[in-house]
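For this depiction, one protein chain was excluded, whereas all remaining protein chains were kept in their positions.
After this line comes chain A, so read on.
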Amino acid sequence: MSIHDLLNQNFVAWMDAEKGPASDIVISSRVRLARNLRLVPFPHLLDEKRGNQVVEEIRKAWKKSGYHELLAMDLVTFNELPLLDRKILMEKHLISPEHSEASASFKGIMVNKDGSLAFMINEEDHLRLQCFLPGLQLMECYNRLQGVDDELEKYLDYAFDEKRGYLTSCPTNVGTGMRASVMLHLPALAISGQLNRIFQNVNQLGMTVRGLYGENTDAVGNFYQLSNQITLGQTEEDIINNLTGITEQIVEQERLTRERLLKEMPYQIEDRIGRAYGILTNARVMTSNEAMLHLSDVRLGVDLGIIKGLKPFALNELIVALRPAHLQKKAGKEMEPFERDVKRAEVIKEKLARYQK
């Protein structure tokens, strides 16, 4: 079963930096399409029995279709998946934190082997199709989902209205039902204090900026998620092209600022990066937040050529490998926060040492 490969390794498709354009700054791209079944109450109103009927409808559609992308997926309901494994999926960004909390038999996921496709079943909508790819590849994500969506639509009676488009449980998603987002690493813009101005402009263009992990976590490590806010009254292509265009501009700004910083304050930048690397490779106890802060600097050091021999893939892998569920899965046991902090320091040292000359 492909989901077990995914659960037992750190790797997930969006980490594969070498395959993604602009992946020094754009970590990953995601497109999500919300789809619901006509007349069936939305998931927040479903009980076990009706919820299971939705799962069965989706399962039937999946079995009937011979589409290659669907054939390569697993369907797992959350009564069959322990909490730790659901948290692993969450830390890989494949499902939302809320969805990972659910253990009901009518909540679940369809996922392929490399995690490039992950569909949430009975999360906020009956079906949320998601595609994740490394770097800036929003249109590629959308095109892959289009294929799957066209196929599923042959067997599922989607809730669609001529005026309102795809009908969703929350009216903020109605219309295209599409949310496209990119995960950005913007250390230079943060250091130079330009983020605020850029985010204001971005907001005025109907886009939203959030921290990396959403609720209860701060935007640590200068990672930001940029996504479209408007889903109604624009075509999917327009939304993707707008977001791609804005992302390209931000990438350009980040690159220019990096060059400027390196030229104007080379000692300070090298000092900062060297210290971060020193701490990561010598610390014995490391919290998640502290690790992310230093990893951001190390990452910048790799991009600027100050730190050599470290692969961007290893850095992407660390973002996920240092999170609580991944640490506990690796250790093969539950751990208290302090134990995790010790284990985290070990994992970092091990990973970074492996790439040292």
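Things to note:
Everything below uses one rule, namely that a contact is a pair of C-beta atoms (placed from the backbone, for glycine too) under 8 Å apart; a residue touches a chain by one contact, two chains touch by 3 or more; residues count from 1.
The criterion applied here is as follows: contacts and distances are computed from a predicted model.
The complex appears with one chain absent; UniProt names that chain "Protein-arginine kinase activator protein McsA" among the candidates "Periplasmic aromatic aldehyde oxidoreductase, iron-sulfur subunit YagT", "Fe-S cluster assembly protein SufD", "Protein-arginine kinase activator protein McsA" or "Branched-chain amino acid ABC transporter permease".
The omitted chain makes contact with just one of the residues A:Asn10, A:Ser100, A:Thr176 or A:Asn316: A:Thr176. For the chain left out of this panel, the touching residue among A:Trp14, A:Trp62, A:Phe199 or A:Tyr277 is A:Phe199.
Shown as candidates are A:Val40, A:Ala104 or A:Leu262; the residue that touches the absent chain is A:Val40. When the full complex is taken into account, the listed residue touching the unshown chain is A:Glu124, out of A:Asp16, A:Glu124 or A:Glu140. Touching residues on chain A toward the chain that is not drawn are 36-42, 44-45, 96, 98, 124, 150, 153-154, 157-172, 174-176, 178-179, 193, 195-196, 199-200, 203-204, 206, 208-211, 214-216, 218-220, 224, 227, 229-236.
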